[in-house]
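Remarks on the structure that follows.
Of the protein chains in this complex, one is absent; all others appear in place.
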Amino acid sequence: MLQIRDLSVSYGPVRALQGVSLSVPEGKLVCVIGSNGAGKTTLLRTISGLLTPGSGEVTLRGQSLLRQPPHRVARRGVGHVPENRRVFPDQSVQDNLILGAYTRMGKLKRDALNAELEGIYTTFPRLKERRQQLAGTLSGGEQQMLAIGRALMLNPAVLLLDEPSMGLAPIIIDEVFRQLQALKARGLTMLLVEQLAYRALGVADYGYVIEHGRIEIEGPAAQLRADPRVQAAYLGHSST
Amino acid sequence: MSDLPQLILSGVALGMIYALLAFGYNITFLTSRTLNFAQGEFLMLGALVAFSISVVHKHNYLLGIGGALLIGIVLAVILERTAIRPALRTKSDVSWILATTALGIIARNVAERVWGTDDYRFPSPLGNAPLSLAGGAVRVLPQELLIIGAAAVIMISFELFRRGTILGKAVTAVATDKDAAALQGINVALIITLSFVISSVIAAVAGVLVGPLTLVGAGMGILLGVKAFAAAIIGGLESGLGVVAGGLILGLCEQFTARFISTGYKDTPGFVLLILVLLLKPAGLFGKRSIKKV
Partner (left out) sequence: MMPFRRYIPLLALLPFVLVPLFVSDTYIVHGVLAKVCIYVIVVAGLDLVSGYSGDISVGHAGLLAVGAYTSAILCWKLQWNWWGTVPVSILFTALAGVLLGVPALRLAGPYLAMTTIAFGLIVQTIVNESEKLTKGSTGITEIPRLRLGSLSLESNNFYYLTFVAMVLVLYLKRQVVFSFWGRAFEALKENPLAAECSGVSRYRFKLGAFIISAAFTGLAGALFIHLNKYCGPLSFSLQFSIDFLIMLILGGTRSMFGNIIGAFIVVFVPDFFNNIAEYQLMIFGGLLLFTLYFLPGGIIGLINLLARSVGALFRRRRDAVVTAATPRTFPGEQLSPVPEVAHQDAATMQLQAVYRRSLPAGTGSSGHEAAAALLKTEELTIAFGGLVAVNKLELDVRPGEVHALIGPNGSGKSTTINMLSGVYRPTGGRIRFADLPLGGAPHNISRAGIARTFQNVALFGDMTLLDNVLVGLHHTFSRITLLDLFTASPRARREERAARARAQLLLEFVGLGDLANERARNLPYGKQRLLEIARALAQNPALVLLDEPAAGCTAGEISAIDKIIGKMKAAGLSILLIEHHMDLVMNVSDRVSVLDFGQKIASGTPAEIQRNERVISAYLGAPADELPPAAAAAV
């Protein structure tokens, strides 16, 4: 579904990504793990068009997404749950969800919109209780649910998730990962970027380990869980 | 002090004009962190276009307003393309401040060439006979009531647009978080253009409204624009409610200064308040203090 080939990105003189290639097959959950500063967020922002790559290729169902402005990429069906959730804090929960359906507002009838909102509320009952509340007043976990719900309103072909665990307490992280498992069961294609390697590998089908802008290791999730090199990628190789 | 109600009404009417202009500053500042230093000149052009249509060519007043709307849209697009968009690319405050100022002096010069440097009387469509209210206790110009009513309608409609329509919600979304808005499929550049159109149209209409109270002419805008900016900062440039309150505070202060101190000093309270507010509460009376991030 989503293919990335030989992607390199620089911030001015800083090389953030170097020759990254990966693929996300339809209906699978693929994760990219690595410590902070490894280039995970850069990868997702490049796919979404928020950053322009130096070179490489990004295709969705065989069509190139490269050098498209972010709103066009979203129209193509790329949902993106950004780092730190980035809900619209001064707008209600419901307005946040409606904005998620912005690209479809022309086609979507009021009844259909309401039905979709109900669908999100069934998945995330806490959001229904708080739908008139300002998003900024939600707890971190609720904001994460809202950010995911907002991206689902786009009816995405592929969902990009940027560190959904960031800044959350462990018990809330459990909840977030349960939701990801549920979305996967529904057949949604997802690319998850995560620092918490073992959590991510617990739900993913396939994983990549990114270190300093390069993919260093890849393999089926279960296999990576047992690979000692994963830990070394985070905490350094034994010093002498 | 028997003229107190009258003073207040006049102050509110004047304040509403400042509030309208300040509202325009607020919208574009929220979506793009820039604003139009030529806002006063846009008001002036709106007033003069309407004057030509309604007074010189004796067409309907509403047609004059229509002309002002049109010139507002045209000016907004010119402004956004030539002054704002290049500055957003360079990310420098200096560029857009100077670029919009440059457009302002060009606009003033154009107006001087088209309408001359004289000031003209712009009769109110409601006549100039003061109305007596409250059994003759308050005498008020009908135009002042028109200003208050029309400004309230404009601001309430914008608020309804912002809250009730998907496009309005998108404007708020762009104002709070451009990247997140773009990820929802919102065309951020288009929303910024839209905010400048709204801002300029409001300024042009404000010109039509204030024309009958002042005189209309090429020089009418500059001070109004500057004072409305002061009002916006006093209330809080980033707060919609704040800029309206700032406009009203300024309008009232000016009327009271003119009445009780001296008409010569009527332009100063805005600037004195401005400096006090900036020194004591830089985010404005109604602004939220934001956290500085490195």
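Lettered A and B in written order, each chain numbered from 1.
Rule of thumb we're sticking to: a residue touches a chain if its C-beta (ideal position, glycine included) is under 8 Å from a C-beta of that chain, and two chains touch if they have at least 3 such contacts.
Since the structure is predicted, the reported quantities are computational estimates derived from the model, not experimental observations.
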| item | value |
| --- | --- |
| Contact partner of the left-out chain, one of A:95, A:142 or A:163 | A:163 |
| Residue among B:62, B:129 or B:275 that touches the chain left out of view | B:275 |
| Chain B, residues in touch with the chain not shown (by the definition above) | 29, 35, 37, 82-83, 86, 93-95, 97-99, 101-106, 108-110, 112-113, 222-223, 226, 229-230, 233, 237, 262, 264-265, 267-268, 270-272, 274-275, 278-279, 282, 291, 294 |
| Chain A, residues in touch with the chain not shown (by the definition above) | 11-16, 35-38, 163, 165-167, 170, 173, 194-200, 212, 225-228, 230-231, 234-239 |
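FYI, only the chains that are shown with their structure count from here on.
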| item | value |
| --- | --- |
| For chain A paired with chain B, centre-to-centre distance based on mean C-alpha positions, whole Å | 42 |
| Touching residues on chain B, where the partner in the complex is chain A | 166, 169-170, 172-173, 176-177, 179-188 |
| Complex contact set, residues of chain A against chain B | 48-50, 69-71, 74-75, 80, 82, 86-91, 95, 98-100, 102-103, 105, 150-151, 154 |
